[in-house]
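Could you have a look at this structure, given as structure tokens, before my questions?
So, chain A:
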Amino acid sequence: MLINFSNVFVFLTLGTVFVAVTLLLGRLVRPADPNLIKMSNYECGEEPIGHSWITFNVRFYVIALIFVIFDVEVVFLFPWAVVFRSMGWIAFWDVLIFMGVLLVGFAYVWKMGDLDWIKDLGNLQEEGEGDE
Partner candidate 1 sequence: MSAVPSTVHLLFFYFFAAMTIASALLVVLLRNIVQSAFALFFTLFGVAGIYILLGADFVGVTQVLIYIGGVMILIVFGVMLTHNSYSVDIFNRLGTLVMGTISAIVTFTIIYYAIRQVPWRLIGYKASIPTTRPIGTLLMTDYLLPFELASVLLVLAMVGAAYLIRSELRVGKERKDRDKRGAGLERKDA
Partner candidate 2 sequence: MWGYMKRMFSSVKSVLAGMRITLRYGVKPGSEVTQQYPEVRREPSDRFRGKLFVDINICTGCTACARICPVDAIVLKTVRDENKKLRPVVFDIDNARCIYCGLCVEACPVDQCLYFEKKYEFSSYSREGLVSHFGLGEPKPAEKKPAAASEGKETKGAVG
């Protein structure tokens, strides 16, 4: 088994080395004449307004959150799927309860609108157009 996973290791290494070698090779032939404008960030031809490292919409966190929970659940289903046939209905009911609980939670967040990408968050209403 370990030998199989050492293949993975070889692949990971080779992938990294390949990227590195290509970039190094590129360094031999590619030009480099950086200047300040060239290194400035692209923003459709305008000068960037501030930097982009600002706080982001919390919606993304909610999605990630629900995903993580599901992800964990799903991981448990894999061992189940492997033994499921040999164990029969017992395993089925076990997992039905397992999934049932999860589905209840899922239904709850669905119902509460956590899955919606709410368009107007209330805190959005911003000053008028005349600000600058």
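One rule holds for everything that comes next: a residue touches a chain if its C-beta (ideal position, glycine included) is under 8 Å from a C-beta of that chain, and two chains touch if they have at least 3 such contacts; residues count from 1.
For anyone wondering why these and not others, all candidates are chains of the complex that A comes from, given by their letters.
Source: prediction; values computed, not measured.
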Interface partner of chain A in the complex, by touch - 1 or 2: 1
Residue numbers on chain A that touch candidate 1, as the complex places them: 1-2, 5-6, 9, 51, 53-56, 58, 60-62, 64-69, 71-73, 75-76, 78-84, 87, 90-91, 94, 97-99, 101-102, 104-105, 108-109, 112, 114, 121-123
